[in-house]
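One structure is given below, encoded as structure tokens.
A single protein chain has been omitted; all remaining protein chains appear in their positions.
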Amino acid sequence: MIQQVCEVQSCQEVAEKIFRLRFYSEEISNSVKPGQFVNILASENGVGPLLRRPFSVSRIVDNSLDILFHAVGVGTTILSRKRKGDNIDVLGPLGNSFKIDGDYETAIIVAGGIGVAPFPFLSTELIKKGKTIYTLLGFRSSNFKYSSYLKNTQIATDDGSEGFKGNVIQLLEKFFENNKGIKSAKIFACGPTVMLKSLAKHACEKNICCEISLEGQMACGVGICQGCPVEKNNVDMDYALVCKDGPIFLADQIKL
Amino acid sequence: MIQQVCEVQSCQEVAEKIFRLRFYSEEISNSVKPGQFVNILASENGVGPLLRRPFSVSRIVDNSLDILFHAVGVGTTILSRKRKGDNIDVLGPLGNSFKIDGDYETAIIVAGGIGVAPFPFLSTELIKKGKTIYTLLGFRSSNFKYSSYLKNTQIATDDGSEGFKGNVIQLLEKFFENNKGIKSAKIFACGPTVMLKSLAKHACEKNICCEISLEGQMACGVGICQGCPVEKNNVDMDYALVCKDGPIFLADQIKL
Amino acid sequence: MKSDVITSFKIREVEFKNRVFVASGTFGYGNEINELVDINQLGGIFTKSLSLKPRKGNPPQRIVETASGMLNTIGLANIGVHSFVKEKLPDLKNYKTHIITNIAASSKEEFCEVVKILENYSGIAGYEINVSCPNVKEGGINFGTNSKMTAEIVSKLRKLTERPLIIKLTPNTTHISEIARAIEDSGADAVSVINTLIGMAIDIKTRKPKLSTVTGGLSGPAIKPVALAKVYEVAKAVKIPIFGIGGISNTNDAIEFLLAGATAIQVGTMNFVDPNISVNIVNGFKRYAVENGISDIGELVGALNADVKYSVLQSWL
Partner (left out) sequence: MKSDVITSFKIREVEFKNRVFVASGTFGYGNEINELVDINQLGGIFTKSLSLKPRKGNPPQRIVETASGMLNTIGLANIGVHSFVKEKLPDLKNYKTHIITNIAASSKEEFCEVVKILENYSGIAGYEINVSCPNVKEGGINFGTNSKMTAEIVSKLRKLTERPLIIKLTPNTTHISEIARAIEDSGADAVSVINTLIGMAIDIKTRKPKLSTVTGGLSGPAIKPVALAKVYEVAKAVKIPIFGIGGISNTNDAIEFLLAGATAIQVGTMNFVDPNISVNIVNGFKRYAVENGISDIGELVGALNADVKYSVLQSWL
């Protein structure tokens, strides 16, 4: 975990209001694992939002990192305007990571919207481990679609503008119907809470191990403020911290 | 007085940290008088300083206005990064103006540092009225010098890097020595308070009418907050408002 | 925007056409910037605090910008009630909005005298009493921090007028709800919540306070969370209408105040930043109502969906 001022190498709009920003950091790119995130200061000289903004690491290219983000508010809008040569203050890598090892054969990636962000990086690592990958992505509409650097991709859109018309969980159900032969699978997922909730139920019924990446309001991102609790599914109902114990959790470990 | 979102037409660094920004406004350019100012919002979507920033109108070019400013803090730094096509929210024209009419023959302009800002505009109007103009400018050093669109210019620099070595008041004394013949003169001045103070004393001794443009912290810029008082030189010692009763005052009217 | 949404509300006999007002001290006496703002669109205008005699106000520097806020020490500079009724009021009557005169004083008697004078004039919809003033006769203690002193003022003024009597509370007190209850019991028609927070800034070069009076009043977006909590606290304590004030800079902020329990809102500092914010909020309310199928903006007042378990207001850590 380091704090570093990093040079932006590019920032492009890759889908409607979806931006891919690449910055250089030898240290972070060499130590980061899939599922981890970075906490970026979107302000300069006190101009901009107070708190850092967390983003999953989306891809590693040589000694640089890509983040993929949806410009939804003040911070992401400021970041979307960064250009080659600008500097950003980055804290990372943060949090835990997806557990890639294990004796499953097939990785099923399920992502809703900008939840696709961490999966290009994860896919690269899964491939190295020789896993078979299926990637199911859901978007509101095709103009928000981002599906680069992923394997065996199937798309669902709410409005049917591309691929399956419906949500990604319905697509997953269809996928299971069509692929009854799949055994020893593991699901990796990221997306809106409603999606994760429904996914967790499916995974539990099918008895498939399911790791999910959570979002949530954060202040420090490094485990010192206790600001990002998520309720555990244990008897004590105590809390885990998304930034430190997560952002990756087993779907049945926590109360969504 | 109107509030208008105006398009920036250019923004250039014309001396070290001194920027000239031109924006389009038919309405303001057609109604503004020399000495008046505009109040500009340097923030966008709440990102940036809260309050507007006041700037003298420096020049009118067709239907556009120039402001000339020193990038000293957050607001001016944000403005210095504006580019052709960007929008700025402008309130103006505000305040009173220099009194150009009158039966003086010679206008002596005295400016310290960025206090030069209002004088290109004033000079144009003085010329229209057939006044003879002498312009005395003081800067810390030649790299901060701005002397465009002015008439009969003499420069003083604190470090002697250009022109007279010393301050602009010393330059003015020298000017009076060399120009004993000048009669019926009027001084127009703008600059740091110490300079104006010393100038006011000189003008009083020489019995020359002297108008000065004041700066000061402002909130509204339009006379509704009472935030910008300057003490009057009358028996009641009550206050005038820089934004509404000023920014132009007779030097002997107010307590500097 | 034309719509069938009900925007009006009443205090006593006075009907206000909508719930958006401009706050005292941030809009002059009402008509100074009508070149910039169509004041006929507003629910009403709270004037700069008027005192019995004109006040020249505090020496400069009166203003400091702070993070998302500003400090001021205007010192109640105003033309005095006599000049107001002569020079300002006649023109203000020409507008289709309500004028509420805000009153400041350094003694109970002065408050009464000013109201007595204003009672002789038409065109005034009501009075807002600024009790965030030092009581000069009683050691300079701030009226607004003492429920007994505040209640006494209200009782005295109540006898003098049938016009709406709105008391403007200071947040610089431990239990604002106590003060609110005291004034409700004494016959006030409404409360305004909040006035500015006491704050300070120092120039480290000169080692002097930036404001001429050392401390001053903090306002602007920075204080919005505090103002909202105070409105919520007062709303749970009293039944009279609340004017919510503090850092409101857009329609969403204003709706937060309604949900917390404000009957109407006042825009203060942000008038300096964008003189049209209040008019924008008038339209924003209507748009929000149409989009959310609300027929009367009043439905939003106090409509907060809060867990009663947390009814004691805390700064949990």
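Chains: A, B and C, in written order; residue numbering restarts at 1 for each.
What we mean here is this: contacts are C-beta pairs under 8 Å (C-beta built on N, C-alpha and C of every residue); 3 or more make two chains touch, one makes a residue touch a chain.
Everything numeric in this text was worked out from a predicted model, so none of it was measured.
Contacts of the undrawn chain with the visible chains, over the full complex, involve A, C.
Across A:Ile28, A:Ile155, A:Cys210 or A:Val230, the residue that sits in touch with the chain not pictured is A:Val230. Among the residues C:Gly30, C:Gly44, C:Pro60 or C:Gly75, only C:Gly75 touches the chain that is left out of the figure. Checked against the full complex, the one of C:Leu160, C:Ala201 or C:Ala237 touching the unshown chain is C:Ala201.
Where chain A meets the chain that is not shown, the touching residues are 1-3, 41, 46, 49-52, 89, 91, 216-231, 236, 238-239.
Seen across the whole complex, the unshown chain contacts chain C at 24-25, 49, 58, 66-69, 71-76, 104, 130, 132, 134, 140, 142, 145, 170, 172-174, 195-202, 204, 206-209, 212-218, 220-226, 228-229, 232, 247, 252, 255-256, 259-260, 303-307, 310-317.
Here, only the chains that are shown with their structure count from here on.
Inter-chain spacing, taken between the CA centroids of chain B and chain C, is 37 Å. Separation between the centroids of chain A and chain B, computed from CA atoms only, is 54 Å. Among the residues of chain C, none is found touching two or more other chains. The multi-chain contact residues of chain A, meaning those touching 2 or more other chains, are 46.
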